[in-house]
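The complex is shown incomplete by one protein chain, all other protein chains being positioned as in the whole.
Which chain is which? They are A and B, in the order written, and residues in each are numbered from 1.
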């Protein structure tokens, strides 16, 4: 990763490249994106939620990106887009392109002579590339990365510093893999015999599609027998643990600290909240949302949002309330009895 | 880790080496292990749970491993074993032996001249071995690993790429340590004085026994005063956090994302489910099972399975139900009052 000189765009150029309707001076120069609150006079900001409307009137931004419903909410030069947040993402990518890959293998890198490394790739200092590994065009392997024997990294993918990819695993094109990620470590496969655990060799691989991003220190285990599979467009945050033989469908987004146990199948377009946990050997349908902190113990066949977290309170109040959870079954019986009593009493009376 | 040519075994040879009863042709050649569902005509599969019986009749496997109760459930060549899953583990190890260690120190590795490194070890590219560190026979230190001053790695142990072992820590024989693991970092020892935290030097070590496996990105802190101790045969999955002065008994297995706070003592043969959390300074007896997602706040003196997770539901239903948790104490009082009322009513009547 090298420092990039930021580009500078005129509003008119932005609309020409990205579409949307421009209201106001097309010659306004935009240096950077910013929030409404912190924007300076050379920035473009955006309004994605109506609750930030008060900030719109206060912003010092040079221009703003607004939805159609807010087109008259500001007199600043503005771009009207049906999806201001996605539009802002694209403007930001225009103004902040990923650092260019400087082709070349650093002299301290250790690349096995049987590895197939495209000339347009960048291999960082102290990176180690194993036997018969493949690094495709314009890929970038950061300093200190390890790419195991027979592993392959797709075109245009960028591995930041200190990523580990075990043997025979495959990463698709245009992926971004952050530091500390481990791909292809052994799944937790053990069998007990006479009180002692025997290791089950993990002979599957990890197969990762195109356009996947993987956050820092996330781990994805290789399959026990078959492969672990992450489909195209999946976005994984930091410190996620994906066990052996998990399958994740296209364009699913998973927040930080999530754990997915072995052989779970997550559908496409799902969203798993931070620190949610998914049992092994279950299936989540497409378009399932799991709330943060929720443990999913059985398959979910219907789309929708699922939640299960204990609501917090002051510690004293929690102490008083939580103690009853261990007697909840008794409480229900007592209520059932109370409900029966009046009838019995009435019978006795009659 | 290097690519290994897989061996090929005849059924008769497998039974000769591993025991069990063979029914059918001993000359059938087995190339690989597989699940019943995905097995090809050169694979051996296994049936460990009766719910997979339907797959047994459909499998294309060359042979299967069955329990005594299922000995007639298939007409395929088959091995009968009291523990089909453990038998399968051993067959897989036969067919997929760990890659041979290629002795030698890579020229890019940095090994302090006072380190004692056995000739039969493999030290990977860009690995760094500190002063007076010891690497025993046939151990393998992966690329990018760091072994601190005075640390020792036992015979036959394999550290995958990018493992960090701090000074003076000890890893036993035949251990497997996956990438991103950190062993011997400082425990979280701080004391507050006049509003500011003072660091407490962490002067203990981490002592790890033989035949321990440690999953990717797991962290084990060194002891504050005494040592942190992991006994023989313990199996740790990925992203586990083990705090200072924890002690874990032999053959305990711990699933991913578990946290164990300082000075907790976990017995032998325990099983901690994924994302379970163990308070500090408590003791878990031998043979305790903790369910996934459960927080254990006090010592457990009896073997058994312990659980405490909020069951999930649709978000709407959760909202309706969870709100009452904050008034559960009130609800119990109301029920108590209701239970009292009829008696009072009866007194009034009489």
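As a working rule, a contact is a pair of C-beta atoms (placed from the backbone, for glycine too) under 8 Å apart; a residue touches a chain by one contact, two chains touch by 3 or more.
None of the values given here were measured: they were computed from a predicted structure.
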* Structure fact -> Missing-chain contact among A:196, A:256 or A:282 belongs to A:256
* **Of B:45, B:126 or B:270, the one touching the omitted chain in the full complex** => B:126
* Taking the entire complex into account, which one of B:96, B:283, B:299 or B:321 touches the absent chain? -> B:321
* Structure fact -> Contacting the left-out chain: of B:55, B:96 or B:241, that is B:241
* Structure fact -> Residue positions on chain B contacting the omitted chain are 108, 110, 126, 128, 130-132, 144, 146, 148-150, 162, 164, 166-168, 180, 182, 185-186, 188-193, 195-201, 203, 217, 219, 221, 225-226, 239, 241, 243, 257, 259, 261, 277, 279, 290-291, 294-297, 304-311, 313, 317, 320-322, 324-325, 331, 334-335, 338, 341-342, 345
* Name, in rising order, the residues on chain A that touch the hidden chain in the full complex. => 1-3, 32-35, 38, 83, 85-86, 88-90, 92-93, 95-96, 98, 106, 108, 124-126, 142-144, 160-162, 176, 178-180, 213, 215-217, 233, 235, 237-239, 251, 253, 255-257, 269, 274-275, 292-293, 309-315, 318-319, 322-323, 325-329, 331-332, 335, 338-339, 342
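By definition in this document, only the chains that are shown with their structure count from here on.
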* Structure fact -> dist(centroid_CA(chain A), centroid_CA(chain B)) in Å evaluates to 25
